[in-house]
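A single protein chain has been omitted from the complex, and every remaining protein chain is retained in its original position.
Let's look at chain A:
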């Protein structure tokens, strides 16, 4: 936020809500790309003309610094409404964070079946905000890395493995209530029905990974690379048997395998709704791919559903040898806006 005026923030959210409604319906923003006064720049930037809505979804979030900035200043009169769980994430081992890829007062996640439609949404929302907000960082992803519905087959991350097999699915109503949505219990306040968005830019050391023997890769993950079955056997959706004995007096799923370290059984049953994507931002100075997983998870409480899992992964997971976390952010995602409402209306009510 460039502005420190509450009315300006609310006005921006109203304008964003309107534009998001138009674009998710497959319409151009404002008066459109080609129907306006020829003496004016078009309201809509035009690159999504002739394209369908492409399943576009737009999600907004509020970062901790929106409530209290770096100096602790309450710029918008909402400091007393900052949820307890909305704090800067702690430092995790292996975090090499780039401040220019981390944090933020506000966030927008735009997802679509066509990247051109998603980028169009972000571009137009950023344009609407000029003067009130400025872009701190952005990340383009491709090829979702988690299934979010039982109707989807599990896609692969850039390690070549199926990712998100055990993700919370849209069809799992009870699990969504338990793990994803902030309930309407006391203390939830304006965030009741909302969620938290954890964003982590996880860089993979692709070239080193590619030189690992197949058997080692599968041991690091705890699943086969082909079908995604746990090393304890069965099919992709078979529950892993962490106690099954393997060769050399070790369990067949190694003690530092990713699937074991982050499994809900190791964390009191907590699960996440992941909506992550692969990314490739060209190559780095050494000619390696600047690539990895843009991890995005929705949880009802990052303190219980994300931090302990990430900490265990940073400390004990064999995969971390091939990962560097280069960006990190946490946002509170307000509940969906009803007809006539703007995004985040409950926060300013």
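Definition applied: a contact is a pair of C-beta atoms (placed from the backbone, for glycine too) under 8 Å apart; a residue touches a chain by one contact, two chains touch by 3 or more; residues count from 1.
Keep this in mind: contacts and distances are computed from a predicted model.
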Problem - Undisplayed chain, where the name is taken from the UniProt record, one of "Transcriptional regulator, PadR family", "ABC transporter ATP-binding protein", "PbrT family lead (Pb2+) uptake porter" or "Membrane protein" - result: "PbrT family lead (Pb2+) uptake porter"
Practice task
Return the single residue from A:23, A:158 or A:229 that touches the missing chain.
Solution key: A:229
Fill in the blank from the handout: Touch with the missing chain holds, among A:77, A:187 or A:245, for A:245
Fill in the blank from the handout: Of A:29, A:110 or A:289, the residue touching the omitted chain is A:110
Practice task
For the chain that's not shown, point to the residue among A:161, A:242, A:277 or A:306 touching it.
Solution key: A:277
Completion exercise
Contact residues on chain A toward the hidden chain run 1-2, 55, 63, 65-66, 90-96, 103-119, 121-122, 125-126, 129, 133-144, 153, 155, 199, 205, 207-208, 211-213, 215, 224, 226, 229-235, 244-248, 252, 275, 277, 285-288, 294, 296, 311, 314-315, 329
